[in-house]
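The excerpt is restricted to a subset of chains, each kept in its original location.
Order of writing sets the labels: A, B and C. Residues in every chain begin at 1.
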Amino acid sequence: MSTLHTVNKSPFERNSLDTCLLLIKNDSTVLLIEDGVSGALQNTTASQSISDAMQEGVKFAVLGEDLNARGLSADRVIDGISVVDYAGFVQLAADHDNVQSWL
Amino acid sequence: MSTTKKFTYINRKAPYGSVYALESLEVVLIGAAFEQEVQLVFVDDGVYQLTKGQETDGIGMKNFSKTYAALGDYDVNQIYVCEQSLADRGLTLDDLQALTYEDEDDDWAEKSSMNLVNREQLSDLISDADVLLNF
Amino acid sequence: MKFAIQINEGPFTHQAADTAYQFTKAAIENGHDIFRVFFYHDGVNNGTMYGVPPVDDRNVQALWSDLAEKHDLDLVVCVAAAQRRGIMDEDEAKRHGKGAANIAPKFRISGLGQLIEAGIQADRLMVFGD
């Protein structure tokens, strides 16, 4: 089974993304939403851990509406992270077998 | 689809600082009546929920820690505790309540509900769940 | 696909209630069913009809009532959490001797069993919170 993991907290403020990446399986997807979208950006102290997880096969997506709200343009997002809208969020939830929200 | 699902509760918050620990327990107790498979995972600060000797008089809040001991009577006996989370916090299983249940398939022998799990086992627990309840 | 939605936070302080609303709306627009929306913890505060936000801001509570009206959603606030936080329907208000009901249109008060049932019946349970 594959899991959609949602992370809604900043990786600079909370341990949610760290724990998520520690426990995630390679065929799963992480969707960054709300304050979690800052994790998707290039050249941050969190970028390396996401790149490492990508190398292992974990897929990443980020909610574009939340990026835009925070003035973070899509061209600053780490290569390979797909930008989705709310409909894409719904689709991701439907495409995986279960959903783990790292609140 | 069978109507029996695997309900996996992911408990990541310390008790009393927020209400999530208490409310997670409430859902587990109510849920027991629905005869689903139930697994409780304690990871990150969630491991503090199970510490022995909680005394809440000083903060004026209800002490609900004794309720965990009743979980076995509700057929909730799959308790998984992250070993790394304990180690990071200087805790061992000895610091936690020793939750047990009586095994009806084994002449009601008293058995431990507690399982220390590593990163890979936790991964599997999340992956294998039908319904993940996040607290 | 059948979704169940759990909301742990009230309106305005945390984005969770907004995100849950946007997700629910998008799910409906894309042809999915919403089995139930369950409001838990501070999430029950989404169920007040007394909210009067500034005119240039969204009214989270009213958005839920409107969406439920339009698509016949089942909006359930947890009874224990609602009692603690002062969300009442007519029966509760009468029973506890409070002034008047303050629960918003299309919301109803019920127990945690409704959340478990949602988990059993829906294909996916989505939890939104802090």
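Here, a contact is a pair of C-beta atoms (placed from the backbone, for glycine too) under 8 Å apart; a residue touches a chain by one contact, two chains touch by 3 or more.
Predicted model, so just to flag it, every value in this text is computed and none were measured.
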Can you tell me how many copies of each labelled chain are present in the full complex, written as a formula?
A x2, B x2, C x2
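Note that in this section only the chains that are shown with their structure count from here on.
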In whole angstrom, the CA-centroid distance of subunit A from subunit B equals 27
Contacts with two or more other chains, residues of subunit C listed in rising order
8, 125, 127, 129
Where in subunit A do residues touch two or more of the other chains?
98-99, 101, 103
The subunit C residues in contact with subunit B across the complex are 6, 8, 40-41, 80-81, 111-113, 115-117, 119-120, 125, 127, 129
Which residues, counting only subunit A, touch subunit C once they are in their complex?
8, 33-35, 65, 85-87, 89-91, 93-94, 98-99, 101, 103
Mind pulling up the subunit A residues that touch subunit B in the complex?
1-3, 15, 19, 22-25, 28, 98-103
